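Quick one: the structure is below, questions incoming.
Removed: one protein chain of the complex. Kept in place: all other protein chains.
Think of it as A and B in the order they're written, each chain with its own count starting at 1.
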Amino acid sequence: MVVHSHLEISTTGQGLYLITRQIEEHVRKSQLTNGLVHLFLQHTSASLIIQENADPTAQQDLEEFLDRMVPENQHWHQHTLEGPDDTTSHLKAALTHTSLQIPLLNGRLALGTWQGLFLWEHRHQRHSRKIVITVIGE
Amino acid sequence: MVVHSHLEISTTGQGLYLITRQIEEHVRKSQLTNGLVHLFLQHTSASLIIQENADPTAQQDLEEFLDRMVPENQHWHQHTLEGPDDTTSHLKAALTHTSLQIPLLNGRLALGTWQGLFLWEHRHQRHSRKIVITVIGE
Partner (left out) sequence: MVVHSHLEISTTGQGLYLITRQIEEHVRKSQLTNGLVHLFLQHTSASLIIQENADPTAQQDLEEFLDRMVPENQHWHQHTLEGPDDTTSHLKAALTHTSLQIPLLNGRLALGTWQGLFLWEHRHQRHSRKIVITVIGE
């Protein structure tokens, strides 16, 4: 059995947006209990990531790290028509993930104790980000 | 239902090779219409990525970025038997993806407007790269 659904997240600038609960709600509605849950982000300047959901400093370090590894305003940047965060957003997305898969085990996402699901917005402006959720299983 | 098929891509040096149409053709032949499409690259010195398919400068920045982040000829490189691009190709592959998953929705890949599927060749020489395509669903 396959159940698709759609989730739209409004972002208000660069940062990590916790989406675990929204995804759990979509999975519940699918009425499937064993299989895989697949999240697919339909954008190339934002990404998805599973990371520490407890201590906010873990998330702050992630953001600082990616900003330092992919700084804006480099002389070799060409794809900056929409601003200095245009190309860097694509580069940050390339280093992280466009899709995530989580086992669905007895009706629950089999996440570890500290794992949260995040949408990672890389653009400074507001955006509406579309995620396709696919539950496949029994 | 599960349908596997095989795709072989000839590469002529480092770069991004758009493979969206070939994958769509394989998916069409599977005759499945809802589920997941999984691409698996059977190599460790090339990778797969979903990125901007419209503006070529986005792809040029991706390549320049990865070359700058993973430069050749570092004193600590050991795995260079096949040339200076040997170890860097593995390192670049480790930072990107060996497999991709895309939802299959009403007979179509649920890609966003600007998303293209790319094989990312990291070696300078010609190579033949094998991709296993698995369509799983209904």
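Simple rule for what comes next: a contact is a pair of C-beta atoms (placed from the backbone, for glycine too) under 8 Å apart; a residue touches a chain by one contact, two chains touch by 3 or more.
Quantities reported herein were computed from a predicted structural model and do not represent experimental measurements.
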item: Residue among A:25, A:55 or A:82 touching the omitted chain; value: A:55
item: Interface residues of subunit B (partner: the chain not displayed); value: 1-2, 4, 38, 40-44, 69-70, 76-79, 81, 87, 90-91, 93-95, 98-99, 101, 130, 132, 134, 136
item: Contact set of subunit A toward the excluded chain (per top definition); value: 34-36, 49-52, 55, 57-58, 60-62, 64-65, 68-69, 95-96, 100-103, 105, 110-115, 136-138
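Note that only the chains that are shown with their structure count from here on.
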item: Distance between the centres, which are taken as Cα means, of subunit B and subunit A, whole angstrom; value: 20
